[in-house]
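Only one protein chain is missing from this complex, and each of the others stays in its spot.
So, chain A:
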Amino acid sequence: MAERTAIIGSRVGLHARPAAIFAEAAGELPVEVTIALETEPAEDALDASSILSLMGLGAEYGTKVVLRAEGEGAEEALDQLVKILEIDHDSE
């Protein structure tokens, strides 16, 4: 099991636009990735490719979230996703 902790970099939190970018990227990966707030147990983790789950997390700017994946390519996949979470998409 690969695991990464990321800090939300979007000023307004993981709202529609950053969530869309992230969900789309997660959906294109060869492995299934889950996301959970750092404060929540792994079994409550949600599908990272679901935009509605991401928005429902209520993750704000600076919130720590944990990404998890298993299998071949998991490490690379998570590295890629962490980068997306930590960018402030609203400053583009």
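Criterion: contacts are C-beta pairs under 8 Å (C-beta built on N, C-alpha and C of every residue); 3 or more make two chains touch, one makes a residue touch a chain; residues count from 1.
Assume contacts and distances are computed from a predicted model.
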Choices "Dihydroorotate dehydrogenase", "Phosphoenolpyruvate-protein phosphotransferase", "Response regulator" or "Cytochrome c oxidase subunit 3" - which one is the UniProt name of the chain not shown: "Phosphoenolpyruvate-protein phosphotransferase"
Residues on chain A that touch the omitted chain in the whole complex? 12-13, 15-17, 19-20, 23-24, 46-47, 49-53, 55-56, 58
